[in-house]
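One protein chain is absent from this view; the other protein chains keep their places.
Labels for the chains are A and B, by order of writing; each one numbers its residues from 1.
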Amino acid sequence: MDSQLSPPGSPKNVVAMTPHQTELRVQTRGRGFHEITREVATWVRGTGIETGLCTLFLRHTSASLVIQENADPDVRRDFDTYFADLVPDGWRRFIHTAEGDDDMPAHIMSAMMGVHLSIPIRDGELALGTWQGIYVWEHRKTPHARQVVVHGAGI
Amino acid sequence: MDSQLSPPGSPKNVVAMTPHQTELRVQTRGRGFHEITREVATWVRGTGIETGLCTLFLRHTSASLVIQENADPDVRRDFDTYFADLVPDGWRRFIHTAEGDDDMPAHIMSAMMGVHLSIPIRDGELALGTWQGIYVWEHRKTPHARQVVVHGAGI
Partner (left out) sequence: MDSQLSPPGSPKNVVAMTPHQTELRVQTRGRGFHEITREVATWVRGTGIETGLCTLFLRHTSASLVIQENADPDVRRDFDTYFADLVPDGWRRFIHTAEGDDDMPAHIMSAMMGVHLSIPIRDGELALGTWQGIYVWEHRKTPHARQVVVHGAGI
């Protein structure tokens, strides 16, 4: 493991350590993946952070934030097929059913996949792998307005 | 996406960037959800951080940290029902059984749900959504003493 220690801080660096924050609003079209990689990457560039950390936080309990393959759309279709089978809508043993037969599956998938991501910033860019995209994964069947708080800190 | 860049750092801000850390001890009552939202929110206010990031880390491999709906308790009951079915205690193919028939399911759920959370701090408060609560999810059947390291950084 090659350690690339950052150069000693200077007054200029210290000032730039001030955190940056914004909110991204995402209108989903119902169950499925909504890519936000470009929006987040553009915002990170605008902060001027060269070395740092970008954290995304989704303010909901029935959708997720995930990193997944951004190449073959069949991958995301298989995700939908697999999870519809693993966490079936309207499972007979669910008792929280008042908000729809897709609500408990959405809560469960939100807990499984999670609602936050932390991605290092390196050389002024998100250090994503070649095939990694950032997605809001909507678990409800109907369109929803989703909020993602984006936080960046670094120098 | 509206970018709300923080104001340029001042000497005062730089001093406040010092990280804050504490440990929260949670006594669980066996399998189920133990809410810690209030304790974490109170601690964050005490740090005086206006814009920053709060990270929680659970120091165990048989419980999880999750964000879930804090309104209808039936949601959490359905979580218990669903996961008891998905990761059954005493599954015949488990070989690590010396610590109890609920130990391997607990390890698996801990890996699935995860043991860390990162939540932005905005305007001096955790940027949680309206229905989001922070929970230690105990996966063992018996009560346990759990430790959560809480880290805050910002200005």
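Worth pointing out:
Just so we're on the same page, a contact is a pair of C-beta atoms (placed from the backbone, for glycine too) under 8 Å apart; a residue touches a chain by one contact, two chains touch by 3 or more.
Source: prediction; values computed, not measured.
Summary of contacts with the chain left out: across B:Gly32, B:Gly100 or B:Gly114, the touching residue is B:Gly114. The chain not displayed touches chain A at residues 1-9, 13-14, 17, 51-53, 66-69, 72, 74-75, 77-79, 81-82, 85-86, 112-114, 117-120, 122, 127-132, 153-155.
Contacts to the hidden chain, counted on chain B, fall at residues 14-25, 39, 43, 46-47, 55, 57, 59-61, 86-87, 91, 93-96, 98, 104, 107-108, 110-112, 114-116, 118, 147, 149-151, 153.
Criterion: only the chains that are shown with their structure count from here on.
In whole angstrom, the spacing between the mean C-alpha positions of chain A and chain B is 17.
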